[in-house]
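Yeah, one chain of the complex is gone here, protein chain that is, but the others are all in their spots.
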Amino acid sequence: MVSTFVEKLKAYSKPGYYDEFEYHWTMTIDLDRCTGCEACVVACQAENNLPIVGEKRYARNREIKWIRIERYWEGDYPDVKMGFIPILCQHCDDAPCETVCPVFATYHNRDGLNTQVYNRCIGTRSCAIYCPYEVRYFNWFTYTWDEPLEQQLNPDVSVREKGVMEKCTFCIQRIRIAKDNAKDDDKRRVRDGEVVPACVQSCPTEAMVFGDSNDPEAEVSKKMKNERGYKVLEELNTTPSVVYLKKAHA
Amino acid sequence: MFDHGQPSYADVNKDVLSTMLETGPRYWILLGTTMSIAVICFFMPWLYQLFVGIGAAGMNRNAVWGTYISNFIFWIGLSHSGTLLSAVLHITNSHWRKSIYRSAEAMTLFSLMTAALFIMVHVGRVWFVHWTFPIPNPMGLWPNFRSPLMFDVMAITTYLTASSIFIYMGSVPDFAAVRDASTGLRRRLYTIFSFGWRGTAREWHTLGWAYTFFAVFVIPLAVSVHSIVSWDFALSIVPGLHHTIFAPYFVCGAIYSGTAGIVTVMYCLRKFLGFEKYIGQVHLDNLGKLLIALSLIWSYINILELFSTWYGGTSFELEALKFRLTGFYAPLYWEMITFCAFVPLLIFFKKIRWSWNKMLVVSILINIGMLTERFIIVATSLPRKFLPDAFGFYLPSWVEISITIGSFAIFATLFLIFIKWVPAVSLYEVKETLKPLRRNT
Amino acid sequence: MSKISRRDLLQYIGAGGIGAVGGVLYGESIERPVELLVPQVVPPEDFSPGIATWYNTVCNQCSAGCGISVRIREGKAKKIEGNPVHPVSQGRLCARGQSGLNALYNPDRIRAPLTNAGQRGTGSFHPIDWDEALTTIGSRISRLKIEDDASRVRLLTGRVRGHLDELFAQFMDLLGSQHYQQYDFTNPSALLAANRISFGTEQLPYYDIKNADLLLSFGADYLGTWISPVHHGLAYGHMRQGRAARRGKTVQVEPRMSLSGAAADEWIAARPGTEGLLALGLAHVLVSDGHYSGSDRAEWSNALQAHSPSVVSAATDVPEDKILQLAREFASSKASLAIAGGATTAGTNAVASAVAVNALNQLAGNLGQPGGIIFNADQAFSTSPDAKPVGMQGILDLVAAMESGEVDVLLLHDSNPVFSLPDGVGFREAIDKVPLVVALSSFRDETTELADFVLPTNIYLESWGDDVPDPGVGFPVASISQPVVAKLYDTLSAGDIILSLARQIGGELPIQMSWGSMEEFVRERWRAEFDKRESDAAEQDFEEFWQAAIAAGVWGQPGATAGDQLVPSAASTIAAISDPVSEFAGSESEYPFVLHPFLTATFLDGRGANLPWLQELPDPMTSVVYGSWVELNPATADELGIEEGDVLEVVSTAGSVRVPALIFPAIRPGVVAMPVGQGHEAYGRYATDRGVNPIHIVAAQMDAEAGDLAWAATRVKIRNTGERMQVVKIGGVSRTLGRQILGPADGHA
Partner (left out) sequence: MAIMGTFAFEDDFLAAAENLVSSGFDNISLLSPIPLEEAQEVLGLGKSPVRRFSLAGAMIGGASGIAMCVATALVFILPTGGRAIIAIPPYLVITYEMTILFGVLFTLLGFHFVSGLPAWRDKPYTEAASIDRFVVVVEGTAGEQAAQAEAIIRDAGAEEIKHVEDGG
């Protein structure tokens, strides 16, 4: 009794997660394929019921885009280059945002996902401060849709009210469905490619790949090993679950 | 210690209690004004914000914290001198503490309450703020004790509790004096407030011991509170905030602004309640010296921060520093440096140090500087973190500015109520400093 | 289990007493709201609550013809994705296509037929019912027909393909009017004209970007707006990283960096209007360097004589060695491909430029080769009956006819010439002379506002139809468009309106066009196709075939490629080579800047401006949302002392607009660029009074050969008005500041 308790204490005193992740959902984004077309941005907006905030709020940086394209110029005319990089929640394994939440509104689940539980959120917004990628978006207002645009809203995703933080979930509703299907189907594991977030699904250049990096055969695991692979702001040691493949040169 | 000759024990009771028991129209006008300002500038905009959403404030995607947090830190900082100074001076047996500590502690309490109000104003869903306490809630989930914000919750709760107890227990004998000097309902109320204090040797003895223990607990507590507040920032990895020096920096800054706050409050007590007899040159002189010391420490830490950023040489930190020193908010930064690092040097001159009017100006300038400092920390660092394309900008909205102004009115209101309910100067401790009542001296 | 009970315990401690009592009281006092899970009187078939169904149909947001799958739950469309079995989109979809939901559920849709209350053009309409509207219009047309004046009826549509096109044509034909015409700002008229010259076919070939090793694009924003962006995106991804150890290279020639320019390895800002010349310069090198060794080398050499690199370099402002290097790379690449589009094919020299690019492909032997230009076999269905005027020339003719009172009835469908043509064309004025204007439209746009009757059409997601993607994908393909949701309002599809009109008009029309509905018509036409192709269709039974086609949303014959038997000789191209330099409206001394209007991937020619998701989608290159801007090179801006947000007056010979400035690092000095698509005077709440429309200040010039607007051939001057206006954008500092955001510095990878 006592010894098991002590063992438990010891086990839980080690940094890290559970025993291991059931799945470790990971995304790779090949910047050599990415053209910055923003199909992913709209796909996310459609899938996850992101609000239409309006020009005035946009002008004050109150937009909500769970995935956004960042643009970086390099050089000056005429030798000027543009680099696009889609930035979404990196689902860091060592996520600074999770630690700071006083009410466990964000935590790491068994799928290696950095989850955001809207119901628990009290809106301290500290997670957005702690996030170096600035991918957490706050509901400054309760947003409404001009009738009948609300008919488009995805019933699998909740609509958030004012005062709640939100962010990319790797389309957790799709993961849930895939896992349910796999469970119904003789309790097998989710197959590679069976679940794709909306952004990955839409990408015309197939720049994004999503899968379970616990599975060495998964496409995402292979992509991660690409020599061009890197993680954004790797030096901060947040161990993101999004691996970027650097743009190649001619 | 007494500029105008020794008062008698009875004089002390009369002088102090009269400020409580005799209320002129000026008081009511003042109270009415501050209360109206509090309602109009603080509570009504807050109500509007509750209705609309936090978007009523100027915060945005890049700057999700704004003046609410910087004001929170400011008020927490202002709270720092009262109780801490009182406790330290109690333990070290400094007699000059005795006539000022009650008001100083009240300042602690009320600025802490104002600070706590700012947390309420800040959070997105204030109606769920109790979820941060380890009490049962509909989520069936207790808070995350690994969170720096939980440190805050615990620290501020403890600080508020401890400060309240500290000031209350120190006032119990004085409540008894009020009881004895009054009649009717007030007498009944103060009978309850004073626990039936008679001033027996045993009571004094127990109170003395308890009070010393309160002081002993409060000192590390006060230091921890502002350290913890600083960790809200320093434990993040935001460039410009992620500094190990932050805890001492905040604590020092807190005591600094708190001490300046005491000077301001003492000035008002002297001016409006006629406490010239009890709050005199020695207090001003001592507080002035303290201010100089704190200002020098504060300047040193600022220089250190610049140096370590420069020496560290990472792009993130250098960019943040560059923006702070030369960006949009640079005028505010240099204003802060002027008010908090250079202006206090004037206190070296006796001419300044010994003049209440001049010290009032200096102390107000210091607190303006400290208010700016908190604002700069928030407004220049948060919108410019790691990804340049996500750089943004923060400008407070009218709601935030109004609420900031309103918070001073709330503080003033609380203080005005306080002086009518609690003797603003400790009766028995002032008496202790007087010539003992002995037949044979 | 134990975990839950412990949690519950805590919960009960807290909520127990008060909560339970409160809950009971609440439950007692407030009646449970009866929620309609399924708020529909008659649920559509295949309906099961909580289960999503996917229906395949065709996207109509641009003319690429992508197949789409629409996710339906509880009878509502929830999401649009690419149809995975459709060869154009292959399961992918662009931002515009996905925003189709915004069109379907747009709050500004016309919900019932409208007629103008009094004066035309005041924007005041009142609803009437369909019968009344159709009777009025039908009797008017009928009278004209009886009087044998049917040619006074005109039909102007947007770019319509598939059997709707045939229906329109047949309608006009039976009516006895030869005046069915289309206009689409994005129509690749110059390419079609050039292909007619070079390849003898007025059809777009398949550009096999996927297998190319070197893609040389002259102004064509193939990833954003050119022809079939989603398909090109797929191809681009494959070309870059889809092949082992073979990364295709792309070079973009354009004065202002587009999405494709950003993706390119080399971006060359040649002098505007000289891109075709650059192509000829490259062609010259191919010939003179001996890379080309065909039998007609002498003819080529002769034709290209005037275009030596040094001459071309001086004219185009591209260094000579760059021309040589590019030409050699182009020749030596295993699979090279040159394409033309955008501003290159929108000058007064549009066709000549496109021919020059064709010449380049011919010289490099790219025709019929993988990674080159592949000609489509015969189109899947020969739906397009006769060549009809498409482009500005047709509009000019129409305007002339209207002005001279030759037009009694103008039927408009899905076309907005008032917005997408320069004011100089005079469409807005001419329409006043037409007694009856009928618009078939889902939204009230600038042109619709001028109509007497507005007949609301279904959104494509509510309509039957079909489409043959153009260009094809190298083999015959046709897609079916089916209603995926029950129609929201009292609207009809364009086809159904035409059929109803035919019934109203009477005569032989209802006899010849006896289909009860568009659905029936499409089905019958497909049956005819099926019968014609029975031999090579796998399914024997049409019903089976039809059901399979509806389910898949697409039908195709992947094996049937044209091969290279279609590769034409070069003689006609050689003959057509001329000096392709664009003529600009306005003198350089008075108007120092070349105006470069560009299509945006979001709004295209402005048709996407009423979709809120697109309004909120940052412009890919500048991150601007909700508005217009004018781009200036940083050096130019410095020189003129202009900063971002300064409102500039941009003046051309045709007019002027006031628009805030934006400093853009990748634009040639001497060029100012403005996005097309904003500046609507009417088009619903999201589009109206937002930004400016640069087409209004474009001089009404044409390329004579293509007969279409030369929208990139206008010079402007700019004047700082001293006013300021915020350019709303999300981007902060668009430089990495030395941070390794786009990857570790080279050498550390």
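Residue numbering begins at 1 within each chain, and the chains themselves are lettered A, B and C in the order written.
Here is the rule we use: a contact is a pair of C-beta atoms (placed from the backbone, for glycine too) under 8 Å apart; a residue touches a chain by one contact, two chains touch by 3 or more.
Small disclaimer: the values here were computed from a predicted structure and weren't measured.
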Where B:Trp204, B:Phe272, B:Trp356 or B:Trp421 are the choices, the one touching the absent chain is B:Trp204
Cross-chain touch to the chain not pictured, restricted to B:Met150, B:Ala234, B:Ala254 or B:Val343, is B:Met150
Note that chain A touches the absent chain at residues 8-9, 12-18, 92-99, 101, 104, 106-108, 239
Absent-chain interface residues of chain B come out as 8-10, 13, 134, 141-148, 150-151, 154-155, 157-158, 161-162, 165-166, 169, 172-173, 176-177, 179-181, 191-192, 195-210, 213-214, 216-218, 220-221, 224, 228, 427-429, 431-432, 436-440
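Quick note on the criterion: only the chains that are shown with their structure count from here on.
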Chain-centre distance (mean CA atoms) for chain A and chain B, in whole Å, is 41
Chain centres from averaged Cα atoms put chain A and chain C apart, in whole Å, by 32
Per the C-alpha centroid definition, the whole-Å distance linking chain B and chain C comes out as 63
Check: chain C positions touching at least 2 other chains come out as 623, 731, 734-736, 739, 741
Multi-chain touching residues of chain A, meaning two or more other chains, are 61, 63, 70-72, 232-233
Per the touch rule, the chain A residues reaching chain B in their complex are 57, 60-63, 70-72, 87, 96, 99-104, 119-126, 128-130, 132-134, 136-142, 162-165, 232-233, 236
So, in the complex, the side of chain C touching chain A is made of residues 73-74, 76-82, 91-95, 98-99, 101-102, 104-107, 223-224, 229-230, 233-234, 236-238, 240-242, 247, 249, 257, 259-263, 265-269, 488, 601, 612-618, 620-621, 623, 625-627, 633-635, 665-669, 685, 690, 726, 728, 730-731, 734-736, 739-744, 746, 749
In the complex, chain B touches chain A at residues 52-55, 58-62, 64-65, 122-126, 128-129, 131-132, 139, 141, 143-144, 146-150, 153, 232, 235-238, 382, 385-390, 392-393
